[in-house]
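All protein chains of the complex are present and in place, except for one that has been dropped.
Showing chain A:
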Amino acid sequence: MTTIASNAPASADRERSRTPDPGVAAARRRRRILSQWLFIAPAVLYMLAFFGYPLVRNVVMSFQQYTPATYFTGEAPFNGLDNWRAVFTDALFGASLWHTLLFTVGSLAGQFAIGMALAVFFSRRFPLSGIMRSLLLLPWLIPMVVAGTVWRRVLDQETGVLNEALQGLRLTSSTIPWLSSPDFALLSVVLVNIWIGIPFNMVILYGGLQEIPKEIREAAVLDGASPLRAFFGVTLPMMRPVVTVVLVLGFMSTVKILDLILALTNGGPAHATETLGTHTYQLSFLQLDFGQGAVVGNVLILISMVFAVIYLRANRDGLGR
């Protein structure tokens, strides 16, 4: 800055007017910095109060013996790694971790594939496409607990509509224990969550598709690319930033899911649908062992954080280019 300024003819005047009173310049700079901070301050305070404090508390809590008595006495003695040891040696933690992985990957894959297919389908113009698209948004508007309760009835082994329909169409001879067998329960929960997540994926991917100039795809097709090849070779790579957003946001809302599973199966039967989310809920609010609940909560936060960092990096790259 200074080197350029000193070369400029007018700089001599400015230099002179500034040099006599360095205090004013410094004060002005200080005020500018202060006003910058004032603008950031609410956001920083908000973050510290609503993200920083609970986060730190949760980490500290996982090293404490935190029981109902703590709420009355305020005393929560530190017990080192006891909570962590208890959680990690419990077979249920390993099972929950595994179920969380299956649930998240399965849900994301299903939501994304179907959401993308629908987005592509609706990107052409045809009669009633607007109405149909709006109808497809319905699952998104329904509260999770309501969706879970309704699906629990649909999937009931004896009185559920799904089994009755399947038997009516002679697709199965015996009823399928969607939610009452440990072998099927996780799959059923994933299917319901896919149903819930399709609209979110469809809407965002549809938006992304609209951003891609039609000419580019047309050019590829003119050059002899098949529709499938044009999609995978041209459309998909151009949608990379949108796809990252959809997948990472989807991941973060799926990995910590709680209400849907509680409404559908309560983590059962026989813990077949126990995830990190339901596990931390049960430890904290049913067993009232808040220390151990915090441990599982911390693991969840850690997993989410890894993906948040990936998201931020991907976003920064996207903006940089």
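Methods note: a residue touches a chain if its C-beta (ideal position, glycine included) is under 8 Å from a C-beta of that chain, and two chains touch if they have at least 3 such contacts; residues count from 1.
In this section, contacts and distances are computed from a predicted model.
Trainee: Any idea which of "Gluconokinase", "Heme exporter protein B", "Multiple sugar transport system substrate-binding protein" or "Acyl-CoA dehydrogenase" UniProt assigns to the chain that's been left out?
Mentor: "Multiple sugar transport system substrate-binding protein"
Trainee: Could you tell which one of A:H99, A:R152 or A:K256 touches the chain left off the display?
Mentor: Considering the complete complex, A:R152 is the one touching the chain left out.
Trainee: Taking the full complex into account, what residues of chain A touch the chain not shown?
Mentor: 46, 49-50, 67-74, 82, 85-86, 89-90, 133, 152, 156-159, 177, 179-182, 203-204, 206-207, 210, 265-272, 282, 285-289, 292
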